[in-house]
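One structure below.
Missing here is one protein chain; the remaining ones are kept as they sit in the complex.
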Amino acid sequence: MAIPDEEFLLKTTSACAGCPTSLILRYVTKAAGADTVLVIPACCTSVIQGVYPTTAMNIPVYNVAFASAAAVASGMSEAFRAEGRKTNVICYAGDGGTIDIGIQALSGALERGTDFLYICYDNEAYSNTGMQRSGATPLGAMTTTTPGGKKDLKKDLDAIVAAHNPVYQATACAAYPQDLYNKVKKALSIPGPKFMHILAPCPPGWRFPSEKTIAMGKLAVKAGLWVLYERENGKLTITGASKAAMKKRIPVEDYLSVQGRFKKITPEETAEVQKSVEETIARLQREVDGIC
Amino acid sequence: MLTFGTGNKAVATAVRDAKPVVVAAYPITPQTEIVEEIANFVNDGSLDARYIPVESEHSSMAACIGAAATGVRTFTATSSHGLVYMCEMLHMSAGARLPIVMANANRSIGPGWNIGAEHTDSLSMRDTGWLQVYVSSVQEAYDATLMAFRIAEHTDVLLPVMINLDGFVLTHITQTFETVEPGDFIPPVATPHAIDIENPGGYGTLTPGDTHFTFRRDIERGMQASIPVIVETEAEFARRFGREYHLYDEYRTDDADVIIIAMGTLGKEMEVAVDILREEGVRAGAVRMRWFRPFITPDLDGKDVVVIDRDYSFGFGGIVANELQAKCGCEPFSVIAGLGGQEVTYDDIAEFVRIRKPGTEYWFGVND
Partner (left out) sequence: MYEIRLHSRGGQGGVTAAKLIAYAAFLDGKYATATPLYGAERRGAPVVSFIRIDDEPVRVYSQIRNPDLVIVLDESIMELVDVLKGIHPDGEVLINSQKGTTVEGHRTYPVDLTGISLSLDLVLAGNPILNTPLIGAIAKLGIISQESAKQVIAETFRDERNVDAALRAYEELKI
């Protein structure tokens, strides 16, 4: 699908140099078009919009309390549909606001069959408040509240969402905008609850130079640590660069070693990460093959 | 030991020195440094505590309730949205008579998103049964946090205590402060109704209409009993560690005709305004309220009163001014200033005194 030229995310946002989130949002809004409301809980994007009296968003944005995004979207979607309006309602939330404090509202909205798209852009920490650990922080990662490296595994958000049987569920990555664009476009064409989980490599949080954001996203996919797929009507399709990664991957070491946040990861933890990649790939392959 | 740090660092350091067993942690600007510093203390072994990185503030207070219910010392920190998100749990922790200590970075509540200092967050929780103290220096943040554990855990009190620091203005300013070895200044916690496997019972079960009110009355008894406990604690702190604190701070009030009243950092800056006014021949004085719950009324007999509220109760007025008026019968010139981190200087405060009209309300910066 050709990506349109119109920009809804205007220049001079308050984003950090190399910010993946503003990149993702740019393509999400291009795919969604003007008849859209973004519902944004506390997260980096709350700040990226800029400060009153200006905004960098050329689309309505409703900023809401941290725990409430999916619940607010629920109410908004019901209201629009009751009025016969087809306006896209899109939650655009970070990992903390989705997987921790926002999980209750998300679960409820999915379970009720809400007609909306929930996008979680995942930079694997509470970044807006200065990089504290979230449930999405992976094993071994240093954050300001896990100074010795996180000892718990990353919460499997996709499995939690899958358990609710949304009409469309996909993963994407800031490094692959066309794949991201296609998926948002497809999602918005299907009525019902849709969910997308998008990897957002964060230079200050993950500790890599600001110009390496795209490269980092590609490494994650090539290592099989992030698998690009979509699930529709119970059918799983692997997409983009993950197709190759399902068969042949670079070692997770190549990804972990170029990020300052993994400075303290132990060899045992690295092995555990590699093992979990292998298990995930195998599981997804079984699902693709129809053996589950 | 004399050291140098922010208001947040001082609170975290006091927590380290008070040795809680469980700390629940959730980040929110501008308190995040508190939970980060505590994570560092736990990580380097200087604090032997269970650190629970909860998934929301409702859960951080819930986790503190669970821990305190077993009889251990607990702590958490929050601010604005986090504080009001745990509102239900604030009521529950006080109702459960648990001596939880929490630091709150006073910050405004949105929309719009604003991270500046404002007291509406904690003042809107004034009905919950929590004790509330407002501090105005990094040293006081350290000292008040230490004292909070002793006060909360006193068997005549057994109520949770909230230490309030102005967001950014105090949480992020670096000043010197001296840490102490508390020793037995904070006696071991001994919650009488801690869960006891040998003596099982139901906690927070259904209470019928002919009994429930007695428990509410008990909470108020604890609140009233806290006043002599606070006084005694502050006196003992002065005796052992050399720094004096009182229920409220007075500055040049002896022969004052007009008293300025404020809480938090404005309560320190207003002293400079008093000095300026005195130079002009105005007999000004200042009372910095520290304890808002229990509400301690200063002696304002016959004097003009200018109250600066860094808060507001919509449909009524400035909360400090109105509670003062209700308790002492004065007619304050009620100034609403500093909301959302609005800049208020000693020059502004001096001007509030010059333009005062008793019994009226004045929103600084707004021309109606």
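Note that the chains take the letters A and B in the order they are written out, and that residue 1 is the start of every chain.
Assume a residue touches a chain if its C-beta (ideal position, glycine included) is under 8 Å from a C-beta of that chain, and two chains touch if they have at least 3 such contacts.
The model shown is predicted, which means the values in this text are computed figures rather than measured ones.
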item	value
Selected residue (touches chain absent from view) among B:168, B:185 or B:312	B:168
Touch criterion as defined above, residue of B:44, B:127, B:244 or B:343 at the omitted chain	B:343
Candidates A:16, A:72, A:101 or A:256 - the one touching the absent chain	A:16
Sole residue of B:269, B:309 or B:323 that reaches the chain not shown, by the stated touch rule	B:269
Residue touching the undisplayed chain, where the options are A:178, A:210, A:237 or A:266	A:210
Positions on subunit B contacted by the hidden chain, ascending	4, 115, 166, 168-170, 172-176, 265-266, 268-269, 271-272, 343-346
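Following the convention adopted for this analysis, only the chains that are shown with their structure count from here on.
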item	value
Residues of subunit A touching subunit B in the complex	42, 46, 52, 63, 65-67, 99-101, 103, 126, 128-130, 132-133, 135, 144-148
Subunit A-facing residues of subunit B, complex	25, 27-29, 32, 35-36, 39-40, 43, 51, 53, 55-57, 81, 85, 110-113
